[in-house]
Structure formats: C-alpha cells, structure tokens
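Please see the structure below; I have some questions.
With one protein chain withheld, the remaining protein chains of the complex are depicted in position.
Presenting subunit A:
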C-alpha cells in the first residue's frame, strides 16, 4: 500500500463507485459457492444457492455490514428476475409431448391447487391472529 495513490481522493471516489457493482456480484457469487460446497457436504438435500441465501441473510442480520455493494447487485439482479427464467422456460419445447398428453391434469392441478393454497394460507393466518387476540385479552 503506497500513499501516493491514496492521496488522490478523486481517484478513490470514482474507483469506489466503479467497483461497487463488481464487489456486490462477487459477494453473491462467493456465498453461492459456499452454499454449493455446503450442499455437497451436508446430509440434507438443499439447493446450494438456497444455503447461500440463508448464510447471506444470517450475515446481514448478525454483522450489519455496509450494505451498499450487496444491495446494489441484489436489487439489479432481482429487478430483472423475470428475464432469468426465459432460457429455462424455452425448455418447455422439450416437453411438448408430455404437455399434449397431460394438459388436462396439469391445468386442473394448477388452477385448483393455487386457489386452495392461497385460501388456506390466508385463513390460517386470520385464525391464528384471532386466537392470539382472544388469548391476549384474557391475560391483559
């Protein structure tokens, strides 16, 4: 570390700004890499990136590091999340046979299961909040 470069504040500020996205992406990739290694070592079947997400969440909650780099890379990636599904979605072309044979069970499943799941989630949450309110009043 020589001082002649550090003395140039303009250089440092511009460089900091320039590196923020790269640093953010690098952090995300490092967590994914750790997640992938953990997925190989752990006995439970979890996708590596999910373990990476969990570890990054823990780090953010425990250490409260400077968020700027991670936040910028994450926001950028997540705001284009839809684009990232496209190549996999085109893979549907490989499953045309399956879809023409099974379109009826698939359609019924998607419609019914989606509605049942949404209703169940909402009703369970309303029920438990009501239960908690009652319980809370008794002990107030």
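Please note the rule applied: a contact is a pair of C-beta atoms (placed from the backbone, for glycine too) under 8 Å apart; a residue touches a chain by one contact, two chains touch by 3 or more; residues count from 1.
Operating definition for what follows: contacts and distances are computed from a predicted model.
This figure omits one chain of the complex; the name its UniProt record holds, of "Cbb3-type cytochrome c oxidase subunit I", "Deferrochelatase", "Aldehyde dehydrogenase" or "LrgB family protein", is "LrgB family protein". Against the chain not shown here, subunit A presents residues 25, 28-29, 31-32, 35, 44-50, 52-54, 56-57, 60-61, 67, 70-71, 73-75, 77-78, 81-95, 98, 102, 104-106, 108-126, 128-129, 132.
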